[in-house]
Structures are given as C-alpha cells and as structure tokens.
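As structure tokens, the structure follows; a few thoughts come after it.
Note that one protein chain is taken out, while the other chains of the complex remain in position.
Coming up: subunit A.
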Amino acid sequence: MFIAITSLTLLGLILGTLLGIAARVFHVESDSVTAEIVAMMPGTNCGQCGLAGCQAAADALIEGTAPATVCPGGGAALAEAIAARLGIPLGAMEDSGPKVATISEDICIGCSKCAKACATDAILGAAKQIHGVLDEACTGCGGCLDLCPTGAIALQPQAQTLQNWNWAHPLAA
C-alpha cells in the first residue's frame, strides 16, 4: 500500500514537472489576431455557428474556413468588424436585426430547463413558475429553443423603442 502511494506520487511529481518544463520550453505563441477576434465575439460559446464555441469560430475565421458572417449572435456589426479586421469580403448577409428570446406565458410549464442552459443567465424563473427573459442580457443565440418541452420559446426581433428607432437609409443621398 505504502509503496503504491509513494511510487504514484513520485511518478505524478516527475511527470508534472516535465510537463511544466515542456510547456515553457515548447511554448507556442497563440496568434494575436485570433485573440483579437475572440475578444470581439459575444463570448457566450452559444454554438449557433455550428462550431465548438467562440475560440473555434475565431480559428475557423483565421483559417478561412468560415465566412465573416459566421457569428449570428454578433449580428451585422460584428460581421463588418471581422471583415474589416481580416480584410475578407463581407459577403451576402441576411440580417434581420438583433433578436431576443421570448417565452409564451400561456404554455410555459416552469420546468427550468431553459434557465439552466442559458449562457448569459438571461432567463429568470424557478421550478413551476412562469419564466421570463431579460431582454438586455439575451444574445438571441437560440440555445434555449430546442430545450423547451412545450415549444414556448421563440426568437423575436428586439422591440422598437423611441431610443433604438432609426431613420431608414436614404438611398438617394
């Protein structure tokens, strides 16, 4: 028993030290552009792009396997910023504006599945209580849509207010 503990501990220590040294010696500088792109992204790892999180999406952008419009959560503004930073074409984009999740109170059964899964804690509610979405915290990633057993959640365009309303682009100007 004592021998087993000692040998395993020693083995762990030696291998750990080796790994630590290797990490220092063979340190790979991560691409600063990737870091920059990751910083621009919503950072919620929502997976709407079909990749494994924001880091993966940034890597794909750098490799050129993803278009500038890869991130639906970031919307048009992010796509344009990425295109400008990487010097890649923006491409055609269907931007229907920012969206937020809404929960239909009539069919919400208060199962809390969506609240637990929300990457930004934008859904409020407790078991057997009707849930609600905090508009300003929701990124519209849609991660909650398929979790709802009653289909009570839908993505809807952000409500127009006096603050966010804007004049249409005057094409003639």
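As a working rule, a contact is a pair of C-beta atoms (placed from the backbone, for glycine too) under 8 Å apart; a residue touches a chain by one contact, two chains touch by 3 or more; residues count from 1.
Operating definition for what follows: contacts and distances are computed from a predicted model.
For the omitted chain of this complex, the UniProt record lists the protein as "Ion-translocating oxidoreductase complex subunit C", which is one of "Cyclase", "Cation acetate symporter", "Anti-sigma regulatory factor" or "Ion-translocating oxidoreductase complex subunit C". When the whole complex is considered, the residue among A:49, A:82, A:122 or A:153 that touches the unshown chain is A:122.
Against the chain not shown here, subunit A presents residues 40-45, 74-75, 77-78, 98, 119-122, 136-137, 139, 160-162, 164-173.
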